[in-house]
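Mind looking over this structure? Questions follow.
Removed from the display is one protein chain of the complex; every other protein chain stays in position.
Each chain gets a letter, A, B and C, in the order it is written, and its residues are counted from 1.
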Amino acid sequence: MTVVFEQSTPALRGKIAIWWVIASEVMIFGGAVGSYIMARAASPGWSAEAAHLSTFMAAINTFVLLTSSMTMAMAFASYQKGDQRGVRRFLLLTILLGLAFLGIKAYEYTSHIMEGAVPWSGSFWSFYYMLTGLHALHVLAGAIVNFILFLAAGRGLSTGYRIEIAGLYWHFVDIVWIFLFPLLYLSY
Amino acid sequence: MSNPPRVAPSPSSVAQAAHGELGFWRTYVFTTDHKTIAKQYLSLGLFMAFVGGYLAYVMRWQLAFPDTSIPGFGFVGPETYNALVTNHGTIMVFFVAMPILLGAFGNFLIPLMIGARDMAFPRLNMLSFWILAVSALLILISFFVPAGGASAGWTGYAPLSARAEYTGVNWGINLWLFAHALEFSSFLIGGVNFLTTAITMRAPGMTFSRLPLVIWQLLTASVIFLLSVGPLIAAAVMLLMDRLLGTSFFVPEGGGDPLLWEHLFWFFGHPEVYVILLPGLGAVLEVLAVFSRKPIFGYRWIIYSTLATGVLSFLVWAHHMFISGMDPRLVMPFSIATILISVPLSLIIFSMILTLWKGSIRLATPMLWALGFIAMFILGGLTGIVNGSAALDIQIHGTHFVVAHFHYTLLSVVIFGGFTGLYFWFPKMFGRMMNEPLGKLHFLLTLLFFNLTFFPMHAVGLAGMPRRIANPLQYEFLKAVQPLNVQITISAIGLIIAQLPFLINFAWSIMAGRKAESNPWEAATLEWTAPSPPPHGNWGEAIPTVYRGPYEYSPPGVREDYLPQDRALAAGSAKERR
Amino acid sequence: MFLNWLPENISTYGGEIDSLFRLIYYITLAWFIVTMGAMLGFVLLFRRRDGQRAAYITGEKLSQVAWLIVPTVLVLGLDLWIDFRGGDAWAKARLHVPPSELQVQVTGKQFNWEILYPGPDGQFGTADDLQIDNELHVAVNKVVGVTLKSKDVIHSLFLPSLRLQQNAVPGRKFHVWFQATKTGVFEIPCAELCGFGHSGMVGHLTVHTAEEYDKWAKEQWPAATGEAIPR
Partner (left out) sequence: MTAERVHPNYVAIWVWLVVLMVAGVLATRLPLGKSAVNSLIFAIAAVKAALVALNYMHLRSENWLIYALAIVPVLLVVAMTLVLFPDIVFHH
């Protein structure tokens, strides 16, 4: 038994807690994605619907989210170096990239809806809106957490280990998108 | 293993303990003290138990004397009956069993038994209780919206639950789904908190192999919950979209699949049974050791069995679906796995019984409840084999036999396991002793009426009476079992009345019971080293250091018949275990 | 004492299910008596007495663990026995479907069983199909193939006397079968909550003798000749 963390630090507690949260989030997204895969495998003809999506937009969004993961990791690295200005700068970048992701997503939603593709227009669209919507809510939550940390850093408070915990969550949301991108946009 | 030195309390906990005066709101309502939060869970659970019990009373009356005016309710139409069935199940499982067994016991016991001053995240702990409270409120409100409460069964099978026109209930089911979402997030946060606390905040010397079994079982229950609820959360989002946006995830006309809901529901629904069961088993194990003054027989084996039960619980969910139209080739593997789950659980039962062997047994109230639990749980487990066998399930699926079975397992865990824990830890929780004669009376009446209520249900079910029908007199072939239905109803009312001695005892003891010492049962685990009731921060200057396993009762070479986990012994005076 | 509560079995594979029930009943009854006997016996034998200490038995030594392992292995053995017997019964009732001699299609809908007979030509979807709500007529000792569908929500076709139950799921089609060995009229409750009319959603199965069945069929399809009774 190596997991004997008697009288542990708050950093360790936070890290273990967020990993438990991620584990249960994997089950949530796993259930949703599993249902999607099964529904899609059960009935053919979804590729035609999926072709209405813009791979270009989604690729840009993927790029945005991947970059935001890097800036988040760098914010943590700055914290480790004791570079408070770096923490603020990279956190701000991460938040802006997250918002950019949501903006592009909102633009995509609008254009689908203009074309008449709404959540109840068929199984593919139901799953599309459900999966991306669930993910977008997670991005929003992560951006809010990052914003709170940014405000704390702005007032000269130490963001401390919390930045690592927020980062773990942010990277997890990124990983979810890494799978949603091919699942919804690329595969046929 | 070397014993680490005593560790000074962390600054934050000292600061907390020093906050003598927090004011009414911070002390009793928005508190971060794990013990007060445990009491909040307990009160919520007890309150909801009476709501659920009232629903059960109305249902039973309707089944015994169909379409008569029910005292205290009035006439029950078929729509109302469906709402009663649905909410009775939902309330009893999610708002009684989980808050009491996981919420109250987990919050109270985990920090006290591992030697921590509070949970790892006290404010999150408060949040998870208040989310649950809002969720319970939503369920209560859902009865009073137009068209009444949710009426698609506690399992909410789609498409009945997916379109308002099938039930005629619109906001009742929406609120019911929202309540579930909140309930799940509450226990997700709670489970993360439990696990983090137990992994990172154990007292010096408290290794995993010295943890009390109830902690092992609470933790296993939390893991099972965290890993099983996700797919159902996803499914609930989809069902809500089906209802609110008109999508067709589970509606076949739009390309959806009703069986998918059943699978995702039971992928959570079955592990949930073990989420409720394990804490109850744990409380009983603690009590058995204390009142027979013996170590638990085969401590390690119980841990292995608990973990095996946890793993197996993920492999059996489709036994709820043998006749649902699932692939018949999948049926036998699930049936075999289901029956195999009896192996680790019987090992635990054998260990419980062997713990009594050559003990020095004192039949105090908690011990009576523990023994009652073993008896009832054996019965429920054995009828589970009948249900788990796929071929027999063809006949008894969806009948009152199943109802009898899960009341013998789940309700016996809540009643017998819950009262075992409550009577046992009451002195620690409230600092006073409960009245013994009243407790024994409560036990005897409950045992009697519990069996008079649920035992005949097996027979009614074998005769073929389906669950969830509102009026058995509409069926010729059920005329023969109607006298049994009447008997069950009268006994069920008796079971509810049998809780009166408890209510009196509970209220009276909290206010005027005999003051409890810190260790009234002479138990060896850490919670009994704190004062009764423990103050904010649990221990005074320093937290205890642990030197041995939790069940050192009647060890040779010691004058008393127990050796607390935190008592340091001079080298050589008695052997130390592990 | 439970065995008498099962309704009289009138199906060919029902006997298998009933004997499986008896097997499990006796095994579990024996376990219940043994474990409860041990528990109550120990409680009586080892009550607290003054000046007597409990024995310090941790149950960790191999000789002690045997007391846990041996009964558990016994449980495992009995489990497997039940599993194998259960597998046979399941296979007989569900997997090995004999060719049907009579065909019907049962469709559940809120809150009726729509029963569709293929008519003299034995084919569904032809002009001589006949639909009767809630009345299922079959001949004794004939293998009846039932195609089960649902129009709206999940229903469950339950025939307690025939040891037959199967959910009807919208969007899917299931095939079940039975062979009744006795004549009579039996109720068909719906066993899955299906809405406010769930209670009282009940059909009737009439098992005729061969002659009576022919007579019934003639009344339904007067144009058909005697040889073309639905097969």
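Just so it is clear, contacts are C-beta pairs under 8 Å (C-beta built on N, C-alpha and C of every residue); 3 or more make two chains touch, one makes a residue touch a chain.
Quantities reported herein were computed from a predicted structural model and do not represent experimental measurements.
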{"item": "Visible contact partners (per top-of-document touch definition) of the missing chain", "value": "A, B"}
{"item": "Touching residue (missing chain; options A:Leu12, A:Leu96 or A:Leu140)", "value": "A:Leu12"}
{"item": "Sole contact to the chain not displayed, among B:Val29, B:Leu137, B:Leu330 or B:Ala507", "value": "B:Leu330"}
{"item": "For chain A, the residues touching the chain missing from this view", "value": "2-3, 9, 11-12, 15-16, 19-20, 22-24, 26-27, 30-31, 33-34, 37-39, 41-42, 55, 59, 62-63, 66-67, 69-70, 72-74, 77, 80, 161, 164, 167-168, 171-172, 174-175, 178-179, 181-182, 186-188"}
{"item": "Where the unshown chain meets chain B, residue by residue", "value": "199, 227, 230-231, 257, 259-260, 263, 267, 314, 326-327, 329-330"}
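Simple rule for what comes next: only the chains that are shown with their structure count from here on.
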{"item": "Touch-based graph of the chains, sorted into line, ring, star, complete or other", "value": "line"}
{"item": "Chain whose average C-alpha position is farthest from chain A's own", "value": "C"}
{"item": "Rounded Å distance, chain B centre to chain C centre (Cα mean)", "value": "31"}
{"item": "Separation of chain A from chain C, taking each centre as the mean of its C-alpha atoms, in whole Å", "value": "49"}
{"item": "Inter-chain centre distance, chain A versus chain B - centres from mean C-alpha coordinates, in Å", "value": "35"}
{"item": "Touching two or more other chains - residue numbers and ranges from chain B", "value": "256-257"}
{"item": "Per-residue overlap in chain C, given as positions that touch at least 2 other chains", "value": "none"}
{"item": "Chain B contact footprint on chain C (complex, rising order)", "value": "2, 5-7, 16-17, 20-21, 24-25, 27-28, 31-32, 35-36, 38-39, 42-43, 46-49, 52-60, 64-65, 67-68, 71-72, 75-76, 79, 82-83, 86-87, 89-90, 93-95, 110, 152-154, 156, 158, 160-161, 163-167, 169-172, 174, 186-187, 189-200, 202"}
{"item": "Of chain B, residues touching chain A in the complex", "value": "4, 7, 10, 120-121, 188, 191-193, 195-196, 199-204, 206-209, 226-235, 237-238, 241, 245-249, 254-257, 260, 264, 267"}
{"item": "List of chain B residues in touch with chain C within their complex", "value": "77-79, 81-82, 85, 151-153, 157, 159-160, 166-168, 252-253, 256-259, 292-301, 323-325, 328, 331-332, 335-336, 339-340, 342-343, 346-347, 349-351, 353-363, 371, 374-375, 378-379, 382-383, 385-386, 389-392, 394-395, 397-399, 458-460, 462-464, 466-471, 474-477, 551, 553-556, 561, 577"}
